[in-house]
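Removed: one protein chain of the complex. Kept in place: all other protein chains.
Residue numbering begins at 1 within each chain, and the chains themselves are lettered A and B in the order written.
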Amino acid sequence: MTGFFLSRKLWMVCGIAFLLVFPLFLPTDIKPFLLYLASLIFLWTMLCVSLNLIFGYAGQLSLAQGGLFGTGAYVAAILTVHYGVNFWLAFLVGGFAAGMLGLIIGIPSLRLRGPYFVIVTMGFNIILVSIIENLGELTGGVTGLLGIPPVSEIGNITFESKIKSYYLILIILFIFWFVVYRIRNSRMGLCLNALKNDEDLCQSVGINTMFMKLQTFIISSVLAGLGGALYGSFLGILTPRDASWHLGFDALVFLIVGGIGTIPGTIIGPAIMLLISELAQSVVQIGMLMNGLILILLLIFLPKGVVGLFGYIKDFLYRYNEK
Amino acid sequence: MAEFLQQLLNATVLGCVYCLIASGLTIVYGIMKVPNFAQGNLYMSGAYLAFFLASLFNCNYWGIMVLVALIMAPLGIIIEHLCFRPLRDKPHENSFVMALGVLMAIEGLIVLAFGGEYVEVKGPWTGILSFGGISIAFQRVLVVVGTVLVLCGLYYFLRNTKKGMSLEAMSQNKELALTLGINVDRMTMLAFAISTGLAGIGGVLMAPVSAVYPEMGMPPLLVAFAAVIFGGMGSVAGAVIGSFLMAGAQVFSTQYISSVASDMAVFGLMIITLLFRPQGIMGGKK
Partner (left out) sequence: MLLEVKNLTKNFGGLRAVYNLNFSVEKHKLVGIIGPNGAGKSTLFNLLTGFVPPTTGTITLAGQRIDSYRTHQIARAGISRTFQTNRIIANETLMNNVMVGLLAKTQHGFWDAMIGLKKEEEDRFQYRCREVLKIVELEEMSGRVASGLDQEQQKRLAIAVAIVNNPKLLLLDEPTGGVNVEEIDKLTKIIRRIWEEGITVCLIEHKIKMVTELCEKVIVINYGEKIAEGTPEEVMKNKDAIRVYLGEENVA
């Protein structure tokens, strides 16, 4: 019986089903707000998926994910706001732009071991924000870009309503998860895990680790960019903070809360943290101090996050079952 | 010509600040192989601590200098003990993330305690020294003098005391140092204490001249990292050279191009180093 309850596939199916039927059981007065919050959680999940790919699977800590997300967001927004481009085209261009940036940052920094990649990605992010703030005419500078139109129609389906928006973002999130799931359960996933554990060993069996890392980083950049484009359109407004490394850092905290290196962790983390932040808003300000402390405590006591916690419970139940 | 000299002077002052942050960064990295991202905020904390001591206790500047060094060094040891030591056996990346956590926690704490607005710290001498078309505030002279004194002290310590030599040996080649029986734990604590102390002093020196606000530690952090990469991780001399180079690049590109260009100049130098001489100019083999 416990076996049935602990089956991973069961949890996965239940989770997906829950997300799909969630909007149908909401009380009408708070429904729009909850749909908005859920959509926001999904967008953060996309950013976490991107970070999880490069850090959780490949072991390379990138502090540029916020910047890549913001690049996709700003590029798409600029195209739709200033040039009237159809959202879906802008969406793809945003993802492409982020991918290109990933290529450029990755080449000098991924060749080296140790903290070089982390430092370069942090530096890149800081410079990117500086550039965004200075390109006032295109980006709205420090005050930001306003009036970003919502997602354009596909055929004759429009996406202005909250519920349609929810499902659209959810479907795209499912696609993100599918991509990352396929990677993890393939040769590439094995390669990334091996690379994360022991890069020298990989090289000694002929794997071109630089190419693998670069490839992974570019994919994660594209995902971040696409997520950002969607985010800009969803919120309707962008500020430089949406491209800052603070954003990427928040995603890192969320991911560690949820469970780094896992797929459910990418949504559990943002869900918990955004809910707490909503509930606590009247009481205390979830700010950097909380995020920092949570991170420090988690790293020492529960580095695998909520998913890790479930793992411990599962192990405990197995051992209990065997008695 | 006068303008050029003026900029050179500005670059020197800036370089001094970067030196104090970068040397601590490189020492800690050399020993623990962890880039202490919190270093920038430790510099910032030094400035805020100065403000705190000045406004609450009406302490005089020199007293503040001493007190900050005496407070920051043990603080570094505490941080090392509570946050980094438990992660010794875990994968490297966890320590990177921990450093970020500490960075955030410090900034959050400062914002909670002092608010997000700018605060002011007064130096011991106001007034400007002018000669030959160049001018420099007395406080800035103090920054340079202070940094030179501190760096000389550091140099003496690293080269002429037993503890210091062990520290330097360890940061250059950990395995060799271990076989010589050097105590890793003690060295790590020492490294942290020195690094936070230096950053704190930097904060006190700069507080009267530059804006004191919670994010003030971030821009210098990136430059300090670029300086450390240029100079070679683990080498204090390299960090010093790199700091002045970066300061010069920043000052001159701001003057002749724009302020965004100055960020890019630093970043560009970092990337060029990584592409062509990743071990830094003073770095040894890979």
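The rule is simple: contacts are C-beta pairs under 8 Å (C-beta built on N, C-alpha and C of every residue); 3 or more make two chains touch, one makes a residue touch a chain.
Only a predicted model underlies this, so the values are computations on that prediction, with no experimental measurement involved.
*Asks:* Which residue among A:N86, A:T158 or A:S186 touches the omitted chain?
*Replies:* Once the missing chain is taken into account, the touching residue is A:S186.
*Asks:* Pick out the residues on subunit A that sit against the missing chain.
*Replies:* 179, 182-183, 186-191, 193-194, 197-198, 200-209, 212, 215, 219
Assume only the chains that are shown with their structure count from here on.
*Asks:* Could you give the separation in Å between the centres of subunit A and subunit B, each centre being the mean of its C-alpha atoms?
*Replies:* Centre-to-centre distance between subunit A and subunit B: 32 Å.
*Asks:* Taking the touch rule as given, give the residues of subunit A at its contact with subunit B in the complex, in rising order.
*Replies:* The touching residues are 55, 59, 61, 63, 108-109, 111-112, 114-116, 118-120, 122-124, 126-127, 130-131, 134, 249, 252, 256, 287-293, 295-296, 299-300, 303.
*Asks:* Provide the residue numbers of subunit B that touch subunit A in the complex, in ascending order.
*Replies:* 29, 33-35, 37, 83, 86-87, 90-94, 96-98, 100-109, 111-112, 218-219, 222, 225-226, 229, 258, 260, 263-264, 266-267, 270-271, 274-275, 278
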